[in-house]
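Take this structure, written in structure tokens, and hold onto it; I'll ask about it next.
Yeah, one chain of the complex is gone here, protein chain that is, but the others are all in their spots.
Let's turn to subunit A:
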Amino acid sequence: MPATIRAKFLPFGARRPTFIRSLRVEQRGDNVEANLGWGQENDTPFTIPIAEESFRTYNFDPPPYSVETTKNQLKQLYRDMTTIRRMELAADQLYKERKIRGFCHLSTGQEAVAVGIEHAISKEDKLITAYRSHGFTYMRGGTIRSIIGELLGRRDGIAHGKGGSMHMYSKSFFGGNGIVGANVPLGAGIAFAQQYDETGNVTINLYGDGAANQGQVHESFNMAKLWNLPVMFGCENNKYGMGTSAERASAMTEYYKRGHYIPGLRVDGMDVLAVMAAVKHGRDFVKRGNGPLVYEYVTYRFAGHSMSDPGIAYRTREEMRKNRANDPLTYLKTRLVDWGIMTEDEAKAMEKEVKTTIKDEVEHAQQMPAPEASLDILFEDIYVPGSEPAQRRGRTVDETWY
């Protein structure tokens, strides 16, 4: 490795968030065309390169600096990321129209993490995450309308309108979680069950840089290593735990080294291909019975922490501008166009298609009925006989409103 690059290797964190991208642009001069195999059929596998700067390891061999994919998959990656972005923007809009109420945490800027992970694992692998869960819910198989319906609090939402933003579940997906760090021991338990049942699958166990300081995260590391569990811990480091930057909350911000006795990998979470390559590699490692890994996906939250946080009080406009210029969607699209996987026009057409789909789905979600105040709904899945309210004659439900 040339000395100049190595020198730039050190501060991967918030202080110089854009240096990797600039390196990558330099990298693009490599003769990638030769690897790509122009004229391949859409489903013929070929190999694309991953920038060397995408990974940093801790007691762990780096993933190969290339990943096998197909034209179809590359296009699908872009479609998925665009879908999540559009879905989040739709949620943003609905919140501002006061149709979505309460808490809503958007993952704009972090799409490459949700999409890259899903494309590297199987539907039998399990995934559990925390606050920013909309994208994962979609990638794990939740429909757009059921996600938006949930945010709107509708009966046909993915969790019957009981949960909202952080509480969506689907097959092999154990949800977001409203308590910072609380999902991490759960993920270790899920991995234990997989090991016990000899399923041969892994659990992706995600949390944020803020949650990384919760005691239960470290308790889970210990159990996972002690019992050699098939779990890939993943810290989505978007640089801010709510309004406090990682540097001001963490004594040590190299979250991939936080497992001490567990091998770790830091991944450029703005590059969906790097995420996909890294997770494929880690999954193979874990599946071979090597025990847990601690991954760190370095990414950036474009929006505020929640809808009530404009996200500008604790970070500079300059920093936000630089990171927005690092948009994971644009970065992928530029390469796909450069590599001749799709044309600029095809990308535009796809974006338009996604936009229309989201619009339709949002429309459907808005037509879903709100839950009714009947006993079977109110006490669904929690009913304790004898705890139901007494009949109230002469009172109608619509007396109650909020």
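Please note the rule applied: a contact is a pair of C-beta atoms (placed from the backbone, for glycine too) under 8 Å apart; a residue touches a chain by one contact, two chains touch by 3 or more; residues count from 1.
We adopt the following convention: contacts and distances are computed from a predicted model.
A.B. asks: Considering the UniProt annotation of the chain absent from this complex, which name among "Ras-related protein Rab-24", "Ubiquinone biosynthesis O-methyltransferase, mitochondrial", "Proteasome subunit beta" or "3-methyl-2-oxobutanoate dehydrogenase (2-methylpropanoyl-transferring)" applies?
C.D. replies: In UniProt, the chain that is not shown appears as "3-methyl-2-oxobutanoate dehydrogenase (2-methylpropanoyl-transferring)".
A.B. asks: Consider the whole complex, including the chain that is not shown, and state which of A:170, A:214, A:299 or A:326 touches that chain.
C.D. replies: A:214
A.B. asks: With respect to the chain omitted from the figure, which of A:49, A:63, A:116 or A:163 is a touching residue?
C.D. replies: A:163
A.B. asks: Of A:89, A:186 or A:242, which sits in contact with the chain we cannot see?
C.D. replies: Considering the complete complex, A:242 is the one touching the chain left out.
A.B. asks: Check the options A:103, A:192, A:227 or A:339 and report the residue that touches the missing chain.
C.D. replies: If we include the chain that is not displayed, A:103 is the one touching it.
A.B. asks: So that we can see where the missing chain sits, which residues of subunit A does it touch?
C.D. replies: Contacting residues on subunit A, toward the hidden partner: 98-99, 101-103, 150, 152-154, 160-167, 178-182, 210-211, 213-216, 241-244, 248-250, 308-309, 313-314, 366, 369-371, 373, 377-379, 382, 384, 387-389, 392, 395-396, 398-402.
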